[in-house]
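Only a single protein chain was left out; the remaining protein chains are all shown in position.
Chain naming follows the written order as A and B, and within any one chain the residues start at number 1.
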Amino acid sequence: MNPDARRAKVDSALPASQPRRRFLDYLLGTSAVATLAAIFYPIFKFMSPPQIVESTENSVVAAKLSEVPPNSGKIFKFGNKPGILVHTASGEFKAFSAVCTHLECIVQYRDDTKQIWCACHNGQYNLSGKNIGGPPPRPLEEYKVNTRGDDVVVTRG
Amino acid sequence: MKIENCKFQIDPVVSGVRLLKDGSRNLQFRVCNFQFAMAFLIASFLLLVLANAAFAQKKSSCIECHIKLDDTRLSAPAKLFDNDIHKSRGLSCNDCHGGDPNADKKEDAKNPSKGYLGKPKTLDIPAYCGKCHSDANLMKRFNPSLRVDQEREYYTSVHGRLLKEKSETRVATCISCHSVHGIRAPSDPLSSVYPSNVATTCAKCHASADYMKPFGIPSDQFDKYKTSVHAKALYDKQDLSAPTCNDCHGNHGATPPGIASVANVCGQCHSRQAELFQTSPHKKAFDDKQLAECITCHSNHAIIKPNDQMIGTQQGTLCVNCHSNGDKGFIAAGMMRSRIDELIASIDKSTAILKDAEQKGMEVSKPKFELKGATDALTHARVLIHSSSTAEVDKVVAPGLDAAAKGYQAGLAALGERRFRREGLVVSLVFILFLALLVYLKIRQIESRSASASNKG
Partner (left out) sequence: MRINDLTNWLDERLAISTLMHLADKKEVPVHRHSIWYYFGGMTLFLFCVQVATGILLLLYYRPSAENAFESVQFIITEVKFGWLIRSIHSWSANLMIATLFIHMFSVFFLRSYYPPREITWVSGAFLLIIVICFGFSGYLLPWNKLAFFATKVGTEIAGVVPIVGRPILRFLRGGDDVTGATLTRFFGFHVAVLPATATVFIGVHVALVQLHGMHVPKKYEDSYQRMKFFPNFILRDAIGWILAIGVLAALAALFPWELGEKADPFAPAPAGIKPEWYFLFMFQTLKWIPAKVLGMDGEVLGIMAFNLIALLLFIVPFIDRDPENRRRHLIFNICGVVALMYIVVMTIVGYVAK
């Protein structure tokens, strides 16, 4: 007896269960699809590129060239710490940790004294990051700066 | 062979120039290259080595004799001198004390006709050191940036004035602080005037109640200083830029800063606070009342780390010492305190919710980072109270409050995200469990079917 014929025989033997089986198959199919969707939805979401495209904390685009004219500075987020990017009056780019070594205030660039300055307690650093006045006990950590097209890229280490 | 007459020595600092001593106390420099050239030509290699060895060890009968003496008072200087900065600069006993180090007999070596001076009296010590240290031309050769006004400064100090005007010999002179014969550079960590050793050096006399009694000054400064925030920075954090005695009192010109100058002294480091104070209404009031600026609130030797309880209108704050309810300063103090308290509360609230979110497994390092803006504002606001201006304080408190509020919002969002995840979980679990149930039903169906099929067959 071939399988089809056997099934036909069984089916005819149990006519009452036929609609119930169909219903079960239908439900099974739908919920399998729903579960698969619940599995694949996060996967597709995961694969679609996130808003911030890169995870690089080792280097970061600190600013656009146009944002930092000579003799100005900018605070940027570098990992979990703020950094300060300085475009010196002589056209050089410098970058340091912006966390004052005294009481962890955020430092800023002063275009009049051409120094990095902490407003909290008047800590002063020169443009090599060295503490030259006020209470800071240590120099600021220095980062490397490169320009890549219009981007100013700051790198640790 | 002129070489024996030319007693020279190679100075490690002033290289290329050989310091020549000609018996008198005046130092002369003469380039002996010619003699050297002659030596090279005439003497054999062996001879040269021997000669060099002889030059390196300049003869000093002072040390040779003194080091053997049983009386430690007399032998100690010879021993100590080994570590003395003056020795490393090529000087020897006779450069200060005179005499003839080449003479073998005591009478010859210590003959006053050879310029022998002996031990100076206490009254003469400043001038004794000043012979060289006040001579700009001479000092330049050893260290061009070294100051030469120490002696002059000394005579402006309380120590120096007592010494000069009252012939008081119990005061500190050069050697009391710098030690003698074993004098080290102030940058040498073993020096008695190295930043972390200064306070102990001053305390040798100033912490002794008996010693200070005739002068009628207290002796608790050192004990007080040890409790201060400055001492903590210097000793605990090993921050050598932290002030010790001489940073406020001056070193050679040591004097207690007067009422007029105390703000300038503190302002050397705390310049922002000093600057703000100068613009504040307190400036005139303090001047009129002859109050010393910083120390009226912060005290002098036992300066503790400032805290927010110092400002405000409650009992125990410093403001109420002068201000009474209703006056302008009283109101300003109350407002500044409440603004700072508000910011602290706001930061605490944000920190708490972010911590909560973090403990619940949410990643909140970014908002935690951004909350630094608020703590930054708090530190800044605590400085700005020196302006005594509510408006000034508000300029940083307001953005600080904004930053803190943002942190709180981020915390709320993180907790919301956590709720969303749980709800999403419930929904997907319903699907999953339902599917599992259906598969189970399907199995039963298949098995009942095959069972009945086999029964039939």
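Basically, a residue touches a chain if its C-beta (ideal position, glycine included) is under 8 Å from a C-beta of that chain, and two chains touch if they have at least 3 such contacts.
The model shown is predicted, which means the values in this text are computed figures rather than measured ones.
Taking every chain of the complex into account, the omitted one touches A, B. Considering the whole complex, the residue from B:T296, B:S428 or B:S452 that touches the absent chain is B:S428.
For chain B, the residues in touch with the chain missing from this view are 361-363, 365-366, 421-422, 424-425, 428-429, 432-433, 435-436, 439-440, 442-443, 446-447, 450. Within chain A, the residues in touch with the undisplayed chain are 35, 39, 42-43, 45-48, 50-52, 54-58, 79, 156-157.
Assume only the chains that are shown with their structure count from here on.
Taking each chain's centre as the mean of its C-alpha atoms, chain A lies 40 Å from chain B.
On the side of chain B, the complex with chain A involves touching residues 233, 237, 239, 241-242, 269-273, 275, 365, 368-369, 372-373, 375-376, 379-380, 383, 427-428, 431-432, 434-435, 438-439, 441-442, 445, 449, 452-453, 456. By the touch rule above, chain A contacts chain B in their complex via residues 6, 9-10, 13-14, 17, 21, 24-25, 27-28, 31-32, 34-35, 38, 77, 80-82, 103-106, 119-122, 133-135, 137.
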